[in-house]
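Missing here: one protein chain of the complex. Every other protein chain is in place.
To keep things simple, chains are lettered A and B as they appear, and every chain counts its residues starting from 1.
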């Protein structure tokens, strides 16, 4: 198939074939990062801007490395350093950046929908690097890439996502993507942290972590933000860790070749213990490695599509 | 003509022929940024440092992109992150940077004259990216480039600059440059915000915004800093907007093909309304685009001049 999209907001927009094409493309880019010279000239002379209105070291450097390994020129703009402090709107800021003949803008913003608004008004390619609690498509893509790398397929797998589903763009993007690829997703967490109507996204829900640990081929743990306690979503972090946290005892019930995932940074001792994070079946660092490959694939494919 | 300058502080130093040469050179560089591969090898292996003692995202990224599209290596140094916090002088900081065999230093500082002091003591090329209220030569150059692009000439045009002239390095550099190129500049603003003796720079002044709107071929709006109200230069921002702000009504008096400019970021609803900023005759985003081309020309010409 031929890639035609110019922007990436959400896996909801993508067909299964498009997701397959990204994952296949990422496979060949993964090899580039293992070479002695980790660089291909694909995006030479293109300008890729990382426009981050929320701080994020991991995602930003993953995109930045991906762009550099494709030979693009990169620019980092963080909200605090930008003209925004002078009262300019997000769209104005982006329009000004685009006016410098920028090819692609990787954007993260705390409000859902910002990448879409930018794409509606700009001709640069827009890539969503996380918008509010809504979507984080490249994270879901790297998770799918990692699952397929470890288990050979996604179709028919049982994937459990454990934690604060309500506030998680990672959970939402994974539910959408994994379901589309034929997996069965079950979410698990305190009832206050599971959004009403999650079943309409195609996921099942359970409040019993032991069940989800026992039945899943893949376990995706989510970081529990400590603020949730103050915000009264939880009685206490300690209670969360006891009821939903997974340690070696609980992990014994899991399938022998379960794949343990986490988007990072981990909160060791809360959502999982250090033993689980460092278990041989944990692929947390593979996720990081694959993130660069998947982002190279996304940048490469979008750059090839002319608006 | 052959370019011989090694530094750029102020358009006052430049002859009309030198300004012409920059604008002509920028024309060919503008084309580079529209190519598929936006990059020429002109400054390969040169080091360009952006040394910003005042925060500025726009000007910094415009210079950074210009340098990258010329294939230079770039370094960003912001004052807060620098050794300055350890009590070192600006000149010491710059000397240390130059000692790393840096070719060009793009400097912004809140005190007028800092770029000149650096150039007096250093052999790296110094480029003024804004010094206090004194000069911002690349902004005036990009404004002149844009005017000539839109109207075919500068000679004989009437240019109105509206706003806080007193604190504006953009106004001063434009008065110097435009006058040198044969335009007639009129400044307009509250009497507290027009410096005494502005006529000696070759500008006329008026307190009547309707007059300047009616007679000008080009209108340059300046950003009104909200601090001016607290500093008692103005009774209130609202009153400023009523008396000097330009909206669709007032704009009706303008020439049919008036060129509307603003160095950005705009304060919509203060110096101009959103309708005026987005009017088809507004070239605010063209200014941003041309900024990269003009800065490429300046870096390129200065790099070719050996001290």
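Points to keep in mind about this one:
One rule holds in what follows: a residue touches a chain if its C-beta (ideal position, glycine included) is under 8 Å from a C-beta of that chain, and two chains touch if they have at least 3 such contacts.
Predicted, not measured: the structure shown is a model, and the values here were computed from it.
The omitted chain makes contact with just one of the residues A:61, A:112 or A:243: A:61. If you put the hidden chain back, the residue from B:23, B:97, B:159 or B:212 that touches it is B:97. Contact between subunit A and the unshown chain involves residues 33-39, 55, 57-58, 61-62, 64-65, 68-69, 78, 223, 264-267, 285-286, 288-289, 291-292.
If you put the missing chain back, the residues of subunit B touching it would be 44-47, 73, 75, 77, 81-83, 86-88, 92, 95-97, 99-102.
Assume only the chains that are shown with their structure count from here on.
In terms of their C-alpha centroids, the spacing between subunit A and subunit B amounts to 40 Å.
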